[in-house]
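Let's turn to chain A:
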Amino acid sequence: MDAVVLGLEDGWQYVVPGYAITFGLIGIYAVWVVRRGRKLSAELPDDERRFLD
Partner candidate 1 sequence: MSEASKSARPDGSNRPAVQLRSAVALLGSFPALAGVDLDVHHNDVALLQGPNGAGKTTLLRLCAGLIGPSSGTAMVLGQDVGSANGRRRVRRSVGLMGHSTALYDDLTVEQNVQFWAAASKAESETVVPALDRTGLAGRLQTVKVSALSAGQRRRTALAVLLCRRPSLWLLDEPHAGLDKDGRELVNGLVLEAKDAGATILIASHDLDWATSVATRRIDVVGGRVVEGTVVEDAVVKGTVVKDADA
Partner candidate 2 sequence: MTRVTTTQSEDAKSAKSKAPRDAFGTASKLTRVFGVAAFVLTSALLVFALVISPPEVIQGESVRLFYIHVPSAIVSLYLAFSITLVGSIIYLRKKSIFWDLMAGAAAEIGVIFCAITLITGMLWGRPTWGVYWKWDPRLTSTAVSFLLYVGYLAVRKLELPPHVRRQRAAILGIISFANLIIVRYSVQWWRSLHQGTTLDPVDTQLDGSMLFSFFLGMLAMIAIGAWLLVHRFRVAWMEERKAEQSLAAAIVERQSEGRS
Partner candidate 3 sequence: MLSDARLIAAKDLRIEASSRVLLTQVLPFGLMVLLLFGFGISPDRQVLGEVPRRSVLEQVSPGLFWITVLFAALLGLGRSFSIEAADGNLDGLRLGGLDPAGIFLGKAAAVIVQLAVLEVIVGVGAILLFGVSLANVGLLAVTIVGATVAIGCAGTLYATLAAGQRVRETLVPLLVLPVLAPVLLGATQATEAALFGPVSDGWPWAGLLGAFALLYIAIGIVAFGSFLEES
């Protein structure tokens, strides 16, 4: 399919989606967690939301 069109060797058409899905999934989850953390910290008083260490 695409791999043939692009002249990729056998195996790459599985390797590339594998890496994309792995880091894509981690990325989406990370964005979700960090955003949620920001939102929550804006709703809490200072001493409850600062992580110093």
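The candidates were selected such that all candidates are chains of the complex that A comes from, given by their letters.
We take it that a residue touches a chain if its C-beta (ideal position, glycine included) is under 8 Å from a C-beta of that chain, and two chains touch if they have at least 3 such contacts; residues count from 1.
Computed from a predicted model, the values in this text were never measured in an experiment.
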Touching partner of chain A in this complex, from 1, 2 or 3: number 2
In their shared complex, at which residues does chain A touch candidate 2?
-> 9-12, 14-15, 17-19, 21-31, 33-34, 36-38, 40-44, 48-53
